[in-house]
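I'd like to ask you about the structure that follows.
Removed: one protein chain of the complex. Kept in place: all other protein chains.
Naming follows writing order (A and B), and every chain is counted from residue 1.
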Amino acid sequence: MESNAHRNIDPNPELSDQQPEKSLSPFQLAMRRFLRNKLAIVGIFILIFFVLIAIFADVIATHSPTASNMYKVEAKADSENWLGTDSSGRDNFSRLVHGSRISLTIGFFAMLFTVVIGVTLGSLAGYYGGKVDGFIMRITDLMLILPFLLLVLTIIAILEKINITIFITIIAFTSWPTLTRLIRATFLSLKEKEYILGARSIGASDFRIIFKHFLPNAVGPIIVNATLMMATMIIIESALSFIGFGIPQPTPTWGNMITEGNSLRMLQNNWEAWLPPGLAILLTVLAINFIGDGLRDAFDPKSNQ
Amino acid sequence: MKSSKLWLVLVLALSFMLVLAACGDNNEEAGGNNDNNNEENNDNNNDSDSTERGTITAAMYSAPGHQFNPLFYSDAYEANILDFTHEALAKLDENLDWEPSLAESWDINDDFTEITFTLNEGVTWHDGEPFTADDVVFTYNVLMDEDYVAAGGVRTNYVADLETVEAIDPLTVKFTYTDTNINAIFDAAFIIVPEHIFGDVPILEMPDYSASRNAGEVIGTGPFQLTNMLEGERYELTAYDDYWQGAPGLAGITWRVIEQSIMPGLLENGEIDMIAEPNGVPAADFDTVDALEHITTYVTQDFGYQYMGFKLHHRTTEDVEAGVIDPDNWIENEKIADVRVRQAIVYAINRQALVDGLLHGMGTVLNANFPEASWAFDESAVNPYDYSPETAEELLDEAGYVDVTGDGFREDPDGNEWTLNFDYPTGNAVRERSAPIIVENLEEVGIRVDLRNPREAGPHFDLVEEDDHDWDMYLAGWSLSAADPDPSALWLSTAPYNYTRWNDPVSDELIRAGIQAPEAFDQDYRKQAYSDWAAHMSEQVPQVFLYSSDNIYAYNSAIQNVKHYPAGIYSDAHLWTLEQ
Partner (left out) sequence: MHGHGRALVLSLRRNVEMHKYITRRILQFIPMLFLVTVLVFALAKAAPGDPLTGERLDPNIDPEVYEIRREALGLNDPLPVQYWNWLSSVATGDFGKSLQYTGRTVMELIQARIWNTFYLSLFALGVTLAIAIPIGIYSANRKYSLFDYGATTFAFLGLATPNFFAGLLAIYVFSLTLGWFPAQGTTTAMSLTGFELFIDKLRHLVLPGFTLGLASTAAYMRYMRTEILEVKGSDFIRTARAKGLSNESVLYKHTLRNALIPIITLLGLEFGTLLSGAIITERVFNYPGLGTLFLNAIQNRDYPVIMAINLILAVTILIGNLLADIFYAIVDPRIRYD
């Protein structure tokens, strides 16, 4: 298992070995390449669009996303409810708008926590090696052995209930191992590099070496992974909602909105209930994937030669 | 790779898929226009003698647990099989009265301590062995055995007061009770299992025994026999031609397990012919299904109901740990101790709106512990508590719960913050949806509610039982007995199922009066006692009755002689035939 670490990563020689044109850092170079990628730019625009919706949800929404009207349940779209109402008589349009907030928050924070855990453990393992490495890697292996969804479901069962914070924590807690391995591998490949040895010989602190010399070189893979992870998180939220383990009503999320469409009646008659959140997920995830892919190409240009 | 090779692969793959798609056209999809198509197809697979009789396909949403021994079965899906393969001495008729089944008649002695059944002649088990009084004695002796519960059985309530069961002769069996038993017929109406199959099997091994589990080996007296099954998918019942009431009119019934969301589509295109227990047609799909020309629907009130309970008292931690239910040790929940507050809460909740919205109108607002079909139901005894936020506000004002801080929420009479904690479980979609709506209703009249995140059903109901915590209100449901309305098990203050921990001597007294011999042998007397009790409960509001949903059955109109009983449509299934 640990050998996986040695093979996945192909650290970019041009980032660590040669210092290119003095004026531009590798990061700036990557950004320049990134901005030339049309799909990635499209992705950025789509994402900004959804983020703006999330920020201004209160202004855009026409109703409260949680107020129900028992006398207008599963209604079709009309001038009052632009996308009809759900099975509890709540306004679908307002839920869609507010849902962007929840879904993006979940995606973003789950990703952020995962990155924090993954980078911390990966750095510790890669930098210190030996017992620390052994211990962290054993846990990583263990986590990877249990299939992700099985592990998540089991943990949700243990915690009995679920809200946004718990949800984000569970997802982060179960998805860090891949990133940890990645960071560790990057560190291992850099360990023997001269400037690292140099920094060590002049007595720089571990902390400083990790932050000044190792992490900047791992930024590419981290960012690429983090973006793709955010997309995955949004899909996971909707999938868990579907099997009844997601964020409970009345909190609006795109995931629990689509779940409303889980019957033929809704599929056939009330497309406005499930199609917009479905498309919202699809577009957001697509946008994030475009960005991630653009970043990958930008940081690892040789795959694009 | 050359592009030509790639295209070759793609073309091959595509044609393979098309062949697969074409293969199915002739042997499965019956098409929406001919209802009997798939029956005819299935007939070819059955015995030659069944050519003129049809087979129907019924559907359920979840797979049975494969325990086909009536002593040990536990889910409604298994019951879907057993209802056709096994029988009891008596069964409920369309008025919820007892009518003969395996027994042709019975006789109860004057002090209601003995009931003697005369069994029908000529009843045989599926393997041809005759059914006798010994089978009845055997079944009840297993229920009374000390190993029965350890082996996994839960139906000890049938033998709670039973002293002995004796076979007087092969066709006569006598039950003797320790005390007067006004429910003797109900208690004697447990499904009978064959002694010649299970007689030598130790009770602890009975649930594992092949005759409890395997298709073809499950033996009952019913009109159909479980002959074939494919785990989690299909369960095939075949007519038992030597059935004592005559050979069944259908060659067989095939149960399929399907996903609820596509049920209406399958019903429409004729792939399935019947949807019944346990959940029937979802309320939201009723209009679609009812509009299908070849489908007959039957709607009846479910005997179960949903409620919002008040935790009127909490037990102490010591009592919870020791498993003691002693009202003397209970601690009163001051937040909802004032009856006016509880009444206000009922008025504040728009229960009819819950039924209209969440159940698409397919349900009934309930005000007492009895279903409408029961003889104990008395609409005039109870306050209907029609939705009236104004009345709710008046009651709260009167009780001294007013908003002194001006934040829109009422404080308690001492001016302290007043928040009601509200817990609910997942698992029942409609119930889950009702919780936030109830909270909205209560907030409209100024009651601050802390709606906690829902728990899974297991932990939620654990906490409902172990009530040494800060709960004030919770959601739950009960199934009401169709056979007898006695509420002792739920509502006596010392009953473990008295989850609201309602400690009310008047209620206890009225409940006991309802089953007191000898007066209780007179149904009118009992009816009055239960009306009095329902009236008292309606005034005291230990819980808010929310609604009982409708059971919606749907079946292909080609199936003849289906009986619409309040307890279901499976009665006399041997008379079902398929119109050709």
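Here is the rule we go by: a contact is a pair of C-beta atoms (placed from the backbone, for glycine too) under 8 Å apart; a residue touches a chain by one contact, two chains touch by 3 or more.
Remember, it's a predicted structure, so these values are computed and weren't measured experimentally.
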| item | value |
| --- | --- |
| Contact with the hidden chain (one of A:Leu52, A:Val116 or A:Leu150) | A:Leu150 |
| Residue among B:Asn109, B:Thr317, B:Ser479 or B:Thr494 that touches the chain left out of view | B:Ser479 |
| Touch criterion as defined above, residue of A:Phe49, A:Phe113, A:Tyr195 or A:Phe242 at the omitted chain | A:Phe242 |
| Chain A, residues in touch with the chain not shown (by the definition above) | 1, 3-4, 6-7, 10, 138, 141-142, 144-151, 153-155, 157-158, 160, 231, 235, 238-239, 242-243, 258, 261-262, 264, 267-268, 278, 281-283, 285-286, 289-290, 302-305 |
| Sites on chain B contacted by the missing partner chain, in the whole complex | 1, 3, 6, 9-10, 13, 17, 20-21, 23-25, 27-29, 31, 41-42, 45, 63, 65-67, 69, 72-74, 149-157, 160, 206-209, 212-213, 228, 230-234, 236, 256-259, 261-262, 265-266, 269, 304, 323, 425, 427, 456-459, 461-462, 476-479, 481, 489-490, 496-497 |
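Quick note on the criterion: only the chains that are shown with their structure count from here on.
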| item | value |
| --- | --- |
| Where chain A and chain B are represented by their mean Cα positions, the distance between them in whole Å | 44 |
| Complex contact set, residues of chain B against chain A | 260-262, 264-265, 282, 284-285, 288, 350, 353-354, 356-358, 360, 426-427, 432-433, 436-437, 440, 452-456, 459 |
| Sites on chain A touched by chain B in the complex | 66-71, 73-74, 87-89, 157, 160-163, 244, 248-250, 262-265 |
